[in-house]
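A single structure is presented below for examination.
All protein chains but one are shown in place.
Order of writing sets the chain letters: A and B. Residues in each chain are counted from 1.
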Amino acid sequence: MATQHSRNAARLMMSPSVILLLGWMLIPLSMTIFFSFQFYNLLQPGQETFAGLTNYRFFLTDPSFFDAIRNTLVLVGGVLVITVVGGIALALLLSQPIWGQGIVRVLVIAPFFVMPTVSALVWKNMFLNPVNGLFAHLANGLGLQPIDFFGNYPLASIIGIVSWQWLSFSTLIIFTAIQSLDSEQLEAAEMDGASSLNRFIYIILPHLARAITVVILIQTIFLLSIFAEILVTTNGGPGTATTNLTYLVYIQSLLQFDVGGGSAGGVIAIILANIVAIFLMRMIGKNLDI
Amino acid sequence: MARAVSTRRKTSFTVAAWAVSFLIFFPILWTFLTGFKTEGEAIASPPSFLFFDWNLSAYEAVNQRSDYPKHFFNSVIISFGSTALGLLIAIPAAWAMAFVPAKHTKDILMWMLSTKMLPPVGVLIPIFLIFRDTGLLDTRTGLVIVLTLINLPIIIWMLFTYFREIPGEVLEAARMDGASLRNEILYVLTPMAVPGIASTLLLNVILAWNEAFWTLNLTAADAAPLTAFIAAFSSPEGLFYAKLSAASTMAIAPIVILGWFSQKQLVRGMTFGAVK
Partner (left out) sequence: MSALRNATAFAAALLASTAIAQAETLTIATVNNSDMIIMQKLSPQWEEATGNKLDWIVLEENVLRQRVTVDIAAGGGQFDIITIGAYEAPIWGANGWLTPLDDLGEDYDYDDIYETVRAGLSADGSLYAVPFYAESSFTFYRQDLVDAAGIELPEEQMTYDQFRDIVAQLHDPDNGVFGTCQRGKAGWGENMAFVGPLVNAFGGRWFDMDWQPQLESDAWKNAINYYVDLMNNYGPPGASANGHNENRALFADGKCATWVDATSAAGFIFNPNESTVADKTNFTQAPKQVTDKGTGWFWAWALAIPESSKKVEAAKDFLKWSTSKEYVKLVGESEGWVAAPPGTRMSTYENEMYVSAAPFAETVETSILAANPADATLEPVPYTGVQFVAIPEFQGIGNFVGQQISAALAGQQSVDEALSNSQAFAVREMTKAGYIK
């Protein structure tokens, strides 16, 4: 249907985006790959030499490496489960007939606007701090022992903080999808005597499939490289309990200033991110006919 | 709603919804309130919710130590600048993908999204070196460029999903009438696309406003936005909850207010093609 002329025009219109993103990807990437084969420590200028695969060997045999992969997966998976399940529940609740729906929606959406650094700082100090935090005051008031969140449940605490930010987002998307649901279909099912659970499983959930896919895709993109929340709260610890892949690369290249090792880690992280991306795209491709 | 809803049912749902949303909003409210306490009251046990001695000492301390207007101005320039530039580049691309789809359109789109999955820390040193050599360190221009590139995939995708919902027949008709490509975009497409563009704009302003890795690592004094402003209050010596709360409120208030006022527009386009 499209003519040759319009196809050429289309190519022309796409080229700035494609060229820019290619450049944005390839230039730093090729520098990173180059550095990854060098002994290059920022603190020892003028001593760069060819390193072969040494940097990769050291990064892959780093005992923190597998912890980091596991933490990355748990972090992404945990936040996804909480936000998708919580988002569906909240969206269902909000779509019920209630007074002041507008205000309720404004309150629910607010966490999404908050800077990650701010939310991490506020949660860490004013809520989760085991001496002066609000939860500690609450526990003391009830005569309980305050919980040391970042000492005993570090990864769970970070999952909680991140989920708080993204729950707003998933609720919104799913809520919008629910509103487009055909209410007559639901009523017909109700007349036929379908239980509310069945109506949820057979009518509502399939209708939400696309919205949920979108939530998963977008959140995964952002969650894979979570950084600020970890830097502000736990610095990846205790031990390696909250070190994800991004943070491990940060430790290598910006705390130890080992640019060679950090670059090798960066290349590995990029490869792993792309594997996740391929899986995700497969899934999306099926569910989202774009 | 097709049928009448019993008042009791509505009441119970209302109570539940208000309770849950209040809990979700509470951390922001608590931060806002704590900003008006003294440092001593901020950690007092048991904490007082509303009945404390409201005062502005924390705000005064924050303003004495930081140049809030400068950081605020930088945040505005950087987030709106990068969004505007991004839209400029993305609108033609999304238009082409939506209306003249080729065999590889989908792959290109997916590839673009996958560039967002690269961990930024992995490429900080290369970008830092490039910025040093091009004189872009600590400039608003440099940050606008980086944030444009970071958010470009999301912008293109959002616009693409929105444009696709525009029925092709409208364009066919316009073409029949002999409208040029330019006119087609300007007079037919754009008005229909405005809600989608508005919502893309808002989402990206929010994302750019809150971006805290590049904005912190590529700036020092001149171009530092509000993310750098808040970093100065992260863990100083002595008591700091009130100052932290005041600074946090100042950093997030503009974007939360903008978000609230524009939430209808924001939500409308944020469906990413998920709603048929």
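A few points about this structure:
Keep in mind that, in the parts below, a contact is a pair of C-beta atoms (placed from the backbone, for glycine too) under 8 Å apart; a residue touches a chain by one contact, two chains touch by 3 or more.
All values derive from a computational prediction rather than experimental measurement.
If you put the hidden chain back, the residue from B:Ile24, B:Ile43, B:Ala58 or B:Leu147 that touches it is B:Ile43. Contact with the omitted chain, checked across A:Ile19, A:Leu60, A:Val85 or A:Val131, is made by A:Val131.
Of the residues in chain A, those that touch the hidden partner chain are 41-45, 54, 58, 63, 129-131, 136, 145-152, 154, 231, 234-241, 251, 254-258. By the touch definition given at the top, chain B reaches the unshown chain through residues 43, 64-66, 124-125, 128-129, 131-132, 137-138, 216-217, 220-222, 224, 228, 231-240.
As a convention for this text, only the chains that are shown with their structure count from here on.
The geometric centre of chain A is 16 Å away from that of chain B, both derived from CA atoms. Within the complex, the chain A residues that touch chain B are 2, 6-7, 9-11, 13-14, 16-18, 20-21, 24-25, 27-29, 31-32, 35, 42, 90, 93-94, 96-101, 104-119, 121-123, 125-127, 132, 134, 137, 140-141, 164, 167-168, 172-173, 176-177, 180, 183-184, 187, 210-211, 213-214, 217-218, 220-221, 224-225, 227-228, 232, 245-247, 249-250, 253-254, 259, 262-263, 265-267, 269-270, 273-274, 276-277, 281, 284-285, 288, 290.
Per the touch definition, chain B reaches chain A in the complex via residues 1-3, 5, 9-10, 13-14, 16-18, 20-22, 24-25, 27-28, 30-31, 34, 43, 45-47, 89-90, 92-93, 95-97, 99-102, 106, 108-110, 112-127, 129-130, 149, 152-154, 156, 160-161, 164, 181, 206, 209-210, 212-213, 226-227, 230-231, 234, 241, 244-245, 248, 251-252, 255-256, 258-260, 263, 267, 270-276.
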